[in-house]
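Before anything else, here's the structure in question.
Every protein chain of the complex appears in place save one, which is left out.
After this line comes subunit A, so read on.
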Amino acid sequence: MFLRNMGIIPGKAQSGADEGSGASITNLSRRSFVAGSGLFVIGVTLAGCSSYVEPDVDANAFDLPDPGASPLTQVAGGDATPALWIAIEEDGTVKITCHRSEMGQQVWTSMAQIVADELEADWDKVQIVQAEGHERYGDQNTDGSRSVRYNFHRLRIAGAAMRSMLTEAAALFWEMNPAECSAAEGLVSNSQNSDTLSYGNLAELAARLEIPAEDEINLKEPDEWRFINKEIPSLTIPLITRGQGTFGIDVDRPGMVYAVVARPPQVFGRVGSVDDTAALEVPGMLQTVRLRDAKPPALFQPMGGVAVIARNTWAAIQGRNALDIEWIDGPNARYESVSFGEAMKRTARRPGTVRRERGNVQTGMADAAQRIEAEYYAPHLSQSPMEPPSATAQWTGDKLEVWACVQDPQTTRQTIADLLEIDKENITVNATWLGGAFGRKSKPDFAVEAALIAKEVGKPVKVTWTREDEVRHGFYHSASAQRLEAGLDEDGKCTSYLHRTVFPPIASTFSDGMATPTDGEMGLGATDVPFAMPNLRVESGDAKGHLRIGWLRSVSNIYHAFAVQSFAAEMAHAAGRDQKEYLLELIGKARTFDPGDEGATYPNYDASIEDYPIETGRLSNVVEKAADMARWGRNLPEGHGLGIAVHRSFLSYIATVIEAAVSPDGTLTIPGIWLAVDAGTVVNPRHARAQMEGGTIYGLSNALYGEITARNGAVVQDNFPSWRVMRMGEAPREFDVEIIQSNTRPAGIGEPATPPAAPALTNAIFNATGHRIRTLPIIGARGSRLSLPETETA
């Protein structure tokens, strides 16, 4: 590559480069290449792809490289062509495109850390451009704790490729060998003199060089990392502390009107009749629009109903209150979640479909010296991000632009195209900031609503969901019933293990009548159980969906880890053994295994089992670590107990120890939590720790209080506090996180802290009180204390 493009190098005599400053090369470059544009951009930020930092980029400033000319379109993880990700401006500003949705996991910062590290950028000059939804970026579904895992390699390649081109540009300018030039913190220097050239000055020249192939690119060694694995401050938080930044609900368009929607109480319910006379008299009301009825399967359709459009959100809410609607029942009008839970428990008592098998559980149980069994139940949950769903849509002719707090702008775009039967090319979807998501915002029904309503109204429309809408019309975490049985030998060692899990699958939302738990859901904590006993069987039982069932932070791992890790402690108790020692014995010696070898179809979070094997040694290691942090085995005050749970999910290994304190009247407090995580390479330890805290508390909030019930097919809860969540006063006083340092492949961070939280707490409560909790929530929306057997009668 070296000197290949000598032909375009400006004469050195003109440059005044001995000043070592970039000013003259800039002037020269401007004269030579970009008459009058005043902008130098390496790569080109694609038009229309910014929600926040409107890139001040003139795409015509110079010829775009032919995309086919990039040798980096097929890098593992996707296209690593620098121009897709990085734009460098004359003043040195480095604009990095983030194609994942920012929802508090600090993905703006982590994606920028990865690119900027290999690029050797000056961090103070980094700005983020939020990508619109487009296939050119590859997967944008910000879900499944995989933003870093999917993009770590390719973004490093993109950054390193550009660093190499900038370095080469400097070498050309200085007429040196690139090996004599090196880049650091936004400047290229050389080994011959003290001159430096800034990226801003080199960008335009570098853009004309050939992009190196992957095998020509040298990635930095971990010990050379400047930003990766460092506690780099968030790029969003300074804005947040001033009330700046644009969430979905904050979008404003000229001439915009405001809408809320009255939706049928039941899924696939319909509007019978509507009288909007009183509604239209509300000051500020503009009109109502009947939305089309939803039909099974639910997919990401809006649920129909009546849209209420006004000059402001408050007027729309008042208008909706004044509507007189007669609803026609949906097909699930007889769904009662409590009695359905009992039915699921009965299903769990009957033999199910075998999903993984080792040895022979029947003979193992028959030969056992001691047998134990337990049933667990966990209810539906709502994701309830702090920002309810909100979307804004604007039509210009047959072109549609949408701004929404969506986890996947590509799915949003495709869903709108499908449901409105319009060409995807006519749709632009901008992901705003997300005020939390937790899986709710991976379903773009609310963005489709905005598109439909805006079309009817002929003006830009913002649809806001109230909290009541969010709680009542969600895609709920599945309720579940599970049964576990074990046979122990004379020494208390587990020889036989049966786990049967029953829950309506998420697939019921996408395919009407689907009732069999999928391999994906079974692989979230059931078929990948890491226990080593000789006889093991995992079964599933069918259950129909009656609400829209959807993903919620860590998904089926929540109820599976609750049952499996509770049962591990129950086995320890039956054996008269220490919970932690018994857990280590269940896990067994350090090894890797593939559930596929025992009949499971195991997706392993869409990763290959070779790249990301299940390593029991890493599980045991985090157990030991968390136990040490908590000083497991220490003397505790009366009414206190420590509980432990460990779980692998999203390819990360996390053990959590919780101290529970229960007063004689059943009042529960959580003095401390100790968590050890092994997630391979961690891009930002500070933000990873925040996810450990947040994921744990999210799990505890659900376990303590969370319960969505349905009566007559309609959700009963409507807002805080009937849908109760954890508050400041209930949060633990102490929360220690230890990140196991590792340079192995990066794994998930956003979700995996949630699953071990609930069983660590219920195990702690058991150790504090002798009371075993097998039904969630532990306290519920109205409770204030544990109902212990003693206090129940008190």
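By our rule, a residue touches a chain if its C-beta (ideal position, glycine included) is under 8 Å from a C-beta of that chain, and two chains touch if they have at least 3 such contacts; residues count from 1.
FYI, contacts and distances are computed from a predicted model.
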Absent chain [UniProt protein name; select from "(2Fe-2S)-binding protein", "Transport permease protein", "Lactate utilization protein C" or "Transcriptional regulator, PadR family"]: "(2Fe-2S)-binding protein"
Touching the hidden chain in the complete assembly: which of A:Q140, A:T236 or A:T347 does that? A:T236
The listed residue (A:G78, A:P385, A:G666 or A:P777) that touches the chain absent from the view is A:P385
Out of A:A690, A:V716 or A:A781, which is the one that touches the chain we can't see? A:A690
Pick out the residues on subunit A that sit against the missing chain. 102-106, 233-234, 236-247, 249-250, 252, 258, 283-284, 311-315, 317, 384-388, 433-438, 464, 466-467, 686-687, 690-691, 693-694, 696-698, 701, 719-721, 725-729, 731-733, 735
